[in-house]
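Only one protein chain is missing; all other protein chains are in place.
Letters A and B mark the chains as written, and numbering starts fresh at 1 in each.
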Amino acid sequence: MIQIIDLACSLNGQVVLDGIHLTVPRGQITVIIGKSGAGKSVLLKHVLGLMRPDRGQILVDGVDLTRARGRRLQEIRRRFGVLFQGGALFDSLTVFDNVAFPLREKTDLAEEEIGERVRYRLSQVRLGQEVEEKYPDELSGGMKKRVALARALIQEPEIVLFDEPVAGLDPPMTNTIFHLIARTHQENQYTGLVVSHDIPAVFQVAHFVAMLHRGRIIAWGAPAEIQNHEDAAVQSFLRGEVNFLAD
Amino acid sequence: MSRANVELGVGVFVLAGIACLVYLAVHLGKMEVFGSGYRLTADFHNISGLKTGAAVEMAGVEVGRVERIQVTPSHQARVVLRLNPEVRLSDDTIASIRTKGIIGDKFVKLSPGSSEKTITPGGKIRDTEPAVEWEELLSKFLHGKV
Partner (left out) sequence: MVGRLLRSMGRAVLDWLGALGHATLFLLEALRQAFLPPYRFRRLLEEIHFIGWKSGLIILLTAAFTGMVLGLQGYYTLRKYGSESALGSAVALSLIRELGPVLTALMVSGRAGSAITAKIGIMRISEQLDALESMAVNPVQYVVTPKLVAGLICVPLLTAIFDVVGILGGYVVGVWLLGVGSGVYFSGISQSVVALDVNGGVVKSLVFGLTVITVSCYKGYFTPRGAEGVSRATTEAVVSSAVLVLAWDYVLTSFFM
């Protein structure tokens, strides 16, 4: 379980996060929606410990991640898997080596065992053996995302973070990725935290939805509750309205 | 790119680099790999710009190098010479500081004497002649003292 308590952060004198309170329940997928620039990615970077907040706490099973350093931070990170926005695959490594990377770095598994696990994860995201020897720049955007998902899951993480998992993908591929997220979640029962502005497609994987607006969480609940939320900002975002006055 | 290609390239590169470095250091820089040769010291009144690394010659043949230059407590210049092992000097050898050409490098010239005894390694050359100062010579000449 992840608890975010009163998290605040400003960048270059501009307040990005302004006292976030959010609970991400264990074994469920929580989706954070909001306009681009609302601070979703910054929030995710804080959860990863890549950025330090001005105030507030992020508790991962009661341990405050914002104050952890060195080895303790690494221990917490080891329980995470991350799917980055563009995939963040290593250009100089093949697909196989990319997916195997966390295992080779952090475990003493034999090469045979590593190969087995990599193949299992690749098949889980519907990729065959023919992609193993390809380099990331030979893959389409959707394939990169799937390889990155396989890499995020290779260490059987308890918590998986998704940063805009379908940004820049066409609708069929969007559905494929969300389907894969739902399926891997069913098989591995991880705690998921998804950041996306892709509504309503993202509702199909969400157990809970939180709406981030101007650095605060203004709505939280099950997808159905959010869709019928009375807050004007939530409704205008869901309908995709352009509101010049609000900006 | 295959593993073997990387290893081959690195191997060739490192070998070539080390070969060049060794050539520069040992052949040109006269780095003493096994510390061959032996040392002698000589005190001069004036070495007038002799540099470490300058040549030591006997009968016009290079037989060693100047290794170190210090000032003694009695305000003389102490020059440490490293000589090739096969060179033997009699104990009445004279060391003098000369110049190649008029503006050339300074070097140490050794003129052997006729004594039967040789200087042992680590020993000292007793008879020395200081550098000839051209300016001094010139001014003496101009003022008619020569």
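Operating definition for what follows: contacts are C-beta pairs under 8 Å (C-beta built on N, C-alpha and C of every residue); 3 or more make two chains touch, one makes a residue touch a chain.
Keep in mind that this is a model prediction, so the values were computed, not measured.
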List the neighbours, among the chains on screen, of the chain that has been left out.
A, B
By the document's definition of touch, the residue of B:12, B:61 or B:132 touching the omitted chain is B:12
Of the residues B:53, B:85 or B:113, which one touches the chain left out of the display?
B:53
Even though one chain is not shown, chain A touches it at residues 45, 48, 50, 74, 77-78, 80, 82, 84-86, 88-91, 101-102, 105-106
Identify the residues of chain B touching the omitted chain, counting contacts across the whole complex.
6-7, 9-10, 12-14, 16-18, 20-21, 23-25, 27-31, 52-53, 55, 62, 65, 105
